[in-house]
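Note that one protein chain of the assembly has been removed; the remaining protein chains are unaltered in position.
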Amino acid sequence: MPLNLGLIGAGRVGRLHANTLTTRVPGAKLLAVADIFEAAAKSAAEDYRIPDHTADPTELIASADIDAIVICSSTDTHCRFIIEAARAGKHIFCEKPIAFDLAEIDEALAAVAEAGVQLQIGFNRRFDANHARLKQAIASGEIGEPHTLTIISRDPSPPPIDYVKVSGGLMMDMMIHDFDMARFLLGEVEEMYALGDVKIDPAIGEAGDIDTAKVMLRFENGAFGSIENSRQAVYGYDQRVEVFGSEGAATTGNWHPNAVTISDAASVRRDLPLHFFVERYFESYVTEMIDFVEAISSGKTAPVVGNDGRVPVLMALAGMRSMRENRPVRLDEIEGQPA
Amino acid sequence: MPLNLGLIGAGRVGRLHANTLTTRVPGAKLLAVADIFEAAAKSAAEDYRIPDHTADPTELIASADIDAIVICSSTDTHCRFIIEAARAGKHIFCEKPIAFDLAEIDEALAAVAEAGVQLQIGFNRRFDANHARLKQAIASGEIGEPHTLTIISRDPSPPPIDYVKVSGGLMMDMMIHDFDMARFLLGEVEEMYALGDVKIDPAIGEAGDIDTAKVMLRFENGAFGSIENSRQAVYGYDQRVEVFGSEGAATTGNWHPNAVTISDAASVRRDLPLHFFVERYFESYVTEMIDFVEAISSGKTAPVVGNDGRVPVLMALAGMRSMRENRPVRLDEIEGQPA
Amino acid sequence: MPLNLGLIGAGRVGRLHANTLTTRVPGAKLLAVADIFEAAAKSAAEDYRIPDHTADPTELIASADIDAIVICSSTDTHCRFIIEAARAGKHIFCEKPIAFDLAEIDEALAAVAEAGVQLQIGFNRRFDANHARLKQAIASGEIGEPHTLTIISRDPSPPPIDYVKVSGGLMMDMMIHDFDMARFLLGEVEEMYALGDVKIDPAIGEAGDIDTAKVMLRFENGAFGSIENSRQAVYGYDQRVEVFGSEGAATTGNWHPNAVTISDAASVRRDLPLHFFVERYFESYVTEMIDFVEAISSGKTAPVVGNDGRVPVLMALAGMRSMRENRPVRLDEIEGQPA
Partner (left out) sequence: MPLNLGLIGAGRVGRLHANTLTTRVPGAKLLAVADIFEAAAKSAAEDYRIPDHTADPTELIASADIDAIVICSSTDTHCRFIIEAARAGKHIFCEKPIAFDLAEIDEALAAVAEAGVQLQIGFNRRFDANHARLKQAIASGEIGEPHTLTIISRDPSPPPIDYVKVSGGLMMDMMIHDFDMARFLLGEVEEMYALGDVKIDPAIGEAGDIDTAKVMLRFENGAFGSIENSRQAVYGYDQRVEVFGSEGAATTGNWHPNAVTISDAASVRRDLPLHFFVERYFESYVTEMIDFVEAISSGKTAPVVGNDGRVPVLMALAGMRSMRENRPVRLDEIEGQPA
């Protein structure tokens, strides 16, 4: 018996999930798509042969046929839809970040807990083969006790300024994936120190954001980490992680569209890496959804739970404060305070 | 309006195509599957939600609803089904090799020509991103005029002896892909010289076959080539090609399941390459079928035609004669003769 | 006419320079070696066919035949020998660090300035082919304006505890090379934030030192940097640098003793990287000495001058204070203060 799903949000990531749910996820049946822009909902329904579409997410949530809701709408609507869905007894998959505000997140998580439904957060990178291999290298003892973590994460080009303005900023929108990766690999962080600046485009600065950042992490287990983000690597999406430990190191490289080397009179070269997240992480989007559907269908706990969505937001808040005040900030300074 | 397809043969490759046709090929509708082992047909129908199944391929070919037939049955049945399908006015996708005998192939190709249907041969490797990139490097002049070609192609382990006995031999079953690759990249071959022997398993020799071969090619355009095959690389599927030309070289590497390097006290290492053809060439199986469906639907010529299926068989026959007689053999020696 | 040199210190690095000066440096003539352990001086003299040896460095400095002094004795003696040599009108090559104390360094540099002799500091890594290529990538504009720097620098195993005790600590002894590299590539640093801890061997902590550190740098030009050090990478010497800029990135890899890949049933692997600095940086030791001799002989300015020896010491002091006080420390806080 398949799991019946409804999708809220038919933008880029919503369509990506529509694609995976209708072609690659066994046991999933995508019944309906909602988007406040009805044309977007209609177009997605046609392209992915989804039976129903609506401009009213609440209507979709209320549908008796639907077992689980996939939330890909804008961040400011996530908590509202989580709460509605939880109260309707639906299981929930929600894109990152849950929200920019801890109090709002806590309210949503409380509704989820009260309803006894499952909530999975869309930190898809955990499901990538490279990161899974790093996790395995740590878990198996292959590289001993982890001492340090180095994450380099660069986009091929900045998002539109209109998006920058509502994104919550680089740490909330982009580095949040790296905060999740840090926790996924080495556990909780105790203290952070952040440097950030505008190096790519002054318009990003005028919008109140940064485009380049380097952050230092002190983990609760004593390990040290660093994360570097840039909104623009001219050679494309750069996604590398290294964990160094007492018995060795595990280091990821980028994926390229082919494994061909061209040698000519100028150089020995490869084509550029996979351009951006849709190309680079497509399989991880597939896998997270397979795991979500499988967890719901079998009654197991989802692989990325509510608290996994909450802590990276806390880290982004700590990082932003560290940058503003130019000092290391402990995560427990942020808890219980307005950002 | 989708293209309606019927599949003959529900073995390993048949099931692979059932998978791609039902999940990854836009505009394709797989209506029925036939296998003389009815249980195999039934199981494939269930696993891939194919509406109909039958133990009678002729019945499937006769079905008025079906526009195109995908032939994945055993090699000795290919020509018969090609002829039946052509006479029924169906377009045809047929796995390699068409047959082991040139006269039989010629009869099938004549039936296809007479019926005016399309026939695409399953040389999937042409659709692989690495090989497409080599082709582009040549076509664009990026590496100048090709002087030499080097193909190394090794399987992770030999097939079962029962399969070896009906396979037509290493050159007809395995190296035939490399013969196709040679033609795809550098054009027609004029003369070949082949060395072959049993180095892996004496049982392969007792079955009248070899498991290791090295073949030299002289192309019509004057280029030189070499192909090496082994039935057993303990580290897994090894698929590498290099084209060297007047302005440079293009060289493919293997694909690995992840891009992680592990450094420990013993070595700096990667996990083994993708194990075998299902893993390594899955995307090329998808792409060849997308291109087949698109060609049929739009009335364009299929990308790998009947003669592309015939010439590699001719090359296999030349290679086997060269090995037997320990001398270079011209392809035109084989034409019009019994093998 | 060759440049006549005298060597003070016949320990590991002293012998390395004796080797390069007697076999690889055109125009160099190593006349004498001094070591307070006369047996060490004698042994080096024999092994490298140096005409004279003595247990008295002052005697060597006073020798009228000698044009230039190479100082490889223990750090606490560097400034004394620099001052003696400068007053004797000798040119000087001195190993890093000049001293642990800024006032002492300033006194030595003043003596050098007053005497009008040249002083080159032994930051050999600048002369390594990889680092020279990074420098060229920046200087030529190949990677645009630098935005970030990432240095990973790990030793194969910690030095003996007796050495740790007199080494000045990880930042003064080991990371000082990385501080120099940071300045060499991206210019002066304004502020630093450092994390350090004992993760390898408690005895290092008992000796008052750390064995693992991660440091964040803010450069005067606005770029961000990070440096990671570990005293023990079980896979050997790990020396990697990446500069990321507006038009691209330049990234170094490690050198291995051979370019062979072994594929077997377990993995695809290479032999471990060159084990330690003697193997990895031998050619850079040769080149720095060729450049020193050439600069002295031709009257050009030496490529790494006194201030290049002073600033990394300042950075080590800033790093140590940052670690103690867990806050970012500006380099100008350290100037003019006791450490």
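The letters A, B and C name the chains in turn, as written, and every chain counts its residues from 1.
What we mean here is this: a residue touches a chain if its C-beta (ideal position, glycine included) is under 8 Å from a C-beta of that chain, and two chains touch if they have at least 3 such contacts.
Here the structure is a predicted model, which is why all the values come from computation and not from measurement.
Q: Which of these touches the unseen chain: C:S74, C:N221 or C:T261?
A: Going through C:S74, C:N221 or C:T261 one by one, C:T261 is the residue touching the chain not shown.
Q: Could you tell which one of B:D76, B:E114 or B:D197 touches the chain left off the display?
A: If we include the chain that is not displayed, B:D197 is the one touching it.
Q: Consider the whole complex, including the chain that is not shown, and state which of C:D106, C:E142, C:E294 or C:E333 touches that chain.
A: Reading the full complex, the residue touching the unseen chain is C:E142.
Q: Which positions on chain C touch the chain that was left off?
A: Per the touch rule, chain C residues meeting the hidden chain are 23-24, 129-130, 132-134, 137, 142-143, 247-255, 257-265, 271.
Q: Of the residues in chain A, which ones touch the absent chain?
A: Counting only chain A, the missing chain is touched by 233-235, 238, 256, 262-273.
Q: Please output the residues of chain B touching the missing chain, sorted low to high.
A: Touch with the absent chain occurs at residues 144-145, 147-148, 150, 152, 154, 193, 195, 197, 199-200, 212-214, 216, 218, 222, 224-226, 228, 230, 232-235, 238, 242, 244, 246-249, 326-328.
Criterion: only the chains that are shown with their structure count from here on.
Q: Specify the contact topology among the chains shown, as one of line, ring, star, complete or other.
A: complete
Q: Can you compute the centre-to-centre distance for chain A and chain B, using the mean CA position of each chain? Integer Å is fine.
A: 40
Q: Specify, in ascending order, the residues of chain A that touch 2 or more different other chains.
A: Where chain A meets two or more other chains at a single residue, that happens at 247-249.
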